[in-house]
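Yeah, one chain of the complex is gone here, protein chain that is, but the others are all in their spots.
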Amino acid sequence: MTTHNFTPKALYNTIGIHAPALVIASGDTVTAATADAHGFDWRGEKIAERPNPMTGPFFIEGAEPGDALLITIRDIRMTRKTGWTFDVLSPNVVDPNAVHRFPERHKTEWVIDADKGRAWLAEPPTSLATWSVAVEPMIGCFGVAPDLGQAISTATSGRYGGNMDYRGFKPGVEVMFPVAVPGALFFLGDVHAQQCDGEIVGTGIETAADVTFTARVLKGSKIGWPRGLNETEIFTIGNARPLDQALQHATTEMLEWLMSDYGLDAVAASHVMGQCVRYDVANVFNPAFTVVCRVAREALAGLA
Amino acid sequence: MTTHNFTPKALYNTIGIHAPALVIASGDTVTAATADAHGFDWRGEKIAERPNPMTGPFFIEGAEPGDALLITIRDIRMTRKTGWTFDVLSPNVVDPNAVHRFPERHKTEWVIDADKGRAWLAEPPTSLATWSVAVEPMIGCFGVAPDLGQAISTATSGRYGGNMDYRGFKPGVEVMFPVAVPGALFFLGDVHAQQCDGEIVGTGIETAADVTFTARVLKGSKIGWPRGLNETEIFTIGNARPLDQALQHATTEMLEWLMSDYGLDAVAASHVMGQCVRYDVANVFNPAFTVVCRVAREALAGLA
Amino acid sequence: MTTHNFTPKALYNTIGIHAPALVIASGDTVTAATADAHGFDWRGEKIAERPNPMTGPFFIEGAEPGDALLITIRDIRMTRKTGWTFDVLSPNVVDPNAVHRFPERHKTEWVIDADKGRAWLAEPPTSLATWSVAVEPMIGCFGVAPDLGQAISTATSGRYGGNMDYRGFKPGVEVMFPVAVPGALFFLGDVHAQQCDGEIVGTGIETAADVTFTARVLKGSKIGWPRGLNETEIFTIGNARPLDQALQHATTEMLEWLMSDYGLDAVAASHVMGQCVRYDVANVFNPAFTVVCRVAREALAGLA
Partner (left out) sequence: MTTHNFTPKALYNTIGIHAPALVIASGDTVTAATADAHGFDWRGEKIAERPNPMTGPFFIEGAEPGDALLITIRDIRMTRKTGWTFDVLSPNVVDPNAVHRFPERHKTEWVIDADKGRAWLAEPPTSLATWSVAVEPMIGCFGVAPDLGQAISTATSGRYGGNMDYRGFKPGVEVMFPVAVPGALFFLGDVHAQQCDGEIVGTGIETAADVTFTARVLKGSKIGWPRGLNETEIFTIGNARPLDQALQHATTEMLEWLMSDYGLDAVAASHVMGQCVRYDVANVFNPAFTVVCRVAREALAGLA
């Protein structure tokens, strides 16, 4: 149960086979520095290229294909007092006939006040002069090396995780990834100080952060897609286009989970899911969209 | 401000031009009896055909094309102690390769105990012997006559409302519909005692109910899609396939709302929406899917 | 086997229950005048409103729900020397990021020379000064009244036909529609002098025409979606969004056809379809897209 502090020397724009940056034991905790989505670090210096340069990979001893890697997000400490967003809705989230209503896209700077827990536009238009949002940091992109020796752009996501941009990936949450290569090779980065459902301007408030996580190997825990647990819910992730398919993946993974771990057959699981699931649209911007299927632990409480 | 009690003589399987069943004034309140999605009433007697037979239409005096009709849902009182659901996930919400895992679909009876606020399967499998869900009644299908003299099946939905199956349509909520014909011609029915996000078994807990609503005409309130307000949020509705397009409609309607009523230009509205919107997947089963775009009133509090 | 000449007095913007304009016997042939998509007739006079005003309905004696109506398109004779198109690609058929490349949409006039069999822009840009296209007239919108007493906008389409905008609906082709109401109630209009796959500018070359067709009732020919036959192929139609679902409908209807009429089980039909189907993207512009699944008669020649 060692604790590591890790500052990356090289950052990666793909999730896949790269030389391990740090070898850790199952159960170890790491605090890792991350750069923002365009490669700017805690000083605001550009140390890596877009898209979403990753810190890692972390080689977790004992992880083998067929296992799951459980990441507990312990803390996300923002290391910069600024972030940035794009300033117009992505053209794919509005009616095609409404696209012409937006001016050209620009990067816009935000002030992040972690102590006050608020963020605001550095140079707001008059209408937003006194407007601010809560600071609720989350991890935009993390995951493990995919199968077949693939190395996949950090712009997108898949069964292995990746650029899922889900506001639910915040401190206190546990996330499982399906291990495809020895050591799992875990990567992370792309922290957001805040983000809506859907990431509909194409960014959260992008910033640099130190992330503290614990990594544990769950031997033989075959899973098909990332799964998560928070205080009140269990959830599954589907990454694909269009939203309909992302939803299919997340729903099927929840079905698997309820059938394998909660003693339900397909009909009983349908009854539970059919009255109780909640969906989140995590991102509807990246090459693969992300839909989350949630079930409250309370809804599972009465099961035999 | 008259109060009416209304029991339907004929129910309709299309939303469109039908002879008014009751003429009311703007501001009037109606308590209307509704049958369930397959036409069974409070006694369990079949009084109408599927799909989703509608009570109405109500002709609201003064409503004209270009106005909005504001419906305040005051109460949904279930009038039967039983409901029903389908018992397997709809094949379109799971991976195509997982469809074969489900047996043939059946209707399943539920017991509804409105006093206790719980519902449970009448003949549960062992694994669900002690399992129950909260009773949270909602309106599955309601809306106003569409344009062009259309009469559209109550299986689907559009700008005029229809079979949206959103669990947020519950007592206390206000919903606006775009008026397309004189008198608006408002229909309602298809109450559910409970329903998950997505209506992924193809039903909520379908039952009969008396619905109390107030109808008010908002003169000249041109809106493109249904809009709603609850205690903490404003929201917009998009109805279409696939989910991506339903989301586009809902997002565009929210953009319109923020620009016309909250003094924001396209960039300022993008900033607010880009950090604050929430999406609900209301239904992913009907011919048109329904996505809801929500913004917390709190997020709009700081606007100039 | 009577022959009728029909000039419409009223045109309709919905396909559904309207008073029959002409009652004909099964086997009769009709020559019917149609207006263009915006209601302009052979003189260029506006006689009806958009969208796609329909000539009809024709009540075919003996047609009952569960039958199919077989329409043989015998001739499409354009009655105007001009047509019109929109002048920019629809925003939904290009990458969302490319939408800004187009100026605002305008209607553009074309000259139609039916004798030469060519059409060209009335006021072409320099780059198209000598450019022309073949005249190949087709029916954009036709079909029969849908079920449930629905009346549906002629902008869209469904199982009953409607605004399918398929360039394959040309003289010599036979098309079957599923009858849902007594007399079938057949409507037609919206002729195009030419159109690409997809109708990607949102129009073909829209014009007025006299259409000659023969209507025959096929008793008990239960079909799920429109079907067609031309000299070399049989084909099925799916109407829905997105394209993936339109393709599913067309493919499933072809499967049904091969299984019911060609003595194939699901595996044998899969082998034939799996090496032989062709797809056309008829329209990717209307509220419902249209995909056509074709199989060459030659591919069916060797069947036992």
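Per-chain numbering from 1; labels A, B and C assigned in written order.
The rule is simple: a residue touches a chain if its C-beta (ideal position, glycine included) is under 8 Å from a C-beta of that chain, and two chains touch if they have at least 3 such contacts.
Note that the structure is predicted; figures quoted are calculated from it, not measured.
Asker: Which of A:Gly44, A:Pro103, A:Gly149 or A:Gly263 sits in contact with the chain that's absent?
Answerer: Residue touching the absent chain, from the options given: A:Gly149.
Asker: Using the definition of touch stated at the top, determine which of C:Val94, C:Ala114 or C:Leu229 touches the missing chain.
Answerer: With C:Val94, C:Ala114 or C:Leu229 as choices, the missing chain is touched by C:Val94.
Asker: Among C:Thr31, C:Thr79, C:Ser221 or C:Gln248, choose the residue that contacts the chain missing from this document, as touch is defined above.
Answerer: Going through C:Thr31, C:Thr79, C:Ser221 or C:Gln248 one by one, C:Gln248 is the residue touching the chain not shown.
Asker: Name, in rising order, the residues on chain A that touch the hidden chain in the full complex.
Answerer: On the chain A side, contact with the omitted chain comes from 13-14, 16, 147-153, 240-242, 244-245.
Asker: For chain C, enumerate the residues touching the unshown chain of the complex.
Answerer: Residues of chain C in contact with the hidden chain: 85-89, 92-96, 98, 101-103, 108, 121, 125-133, 194-198, 200-201, 203-205, 242-244, 247-249, 251-252, 255, 263-268, 270-281, 284, 289, 291, 299, 302-304.
Asker: Need a quick check: the contact residues on chain B for the chain that isn't drawn.
Answerer: 90-92, 96-97, 99-100, 242
One rule holds in what follows: only the chains that are shown with their structure count from here on.
Asker: Could you say what rotation angle superposes chain A on its sequence twin chain C, using C-alpha positions and rounding to the nearest 5°?
Answerer: That pair's rotation angle lands at 180 degrees.
Asker: Indicate the whole-number Å distance between the mean C-alpha point of chain A and the mean C-alpha point of chain C.
Answerer: Roughly 47 Å separates the two chain centres.
Asker: Can you pull out the residues of chain C that are in contact with at least two other chains?
Answerer: Each of 242 in chain C touches at least two other chains.
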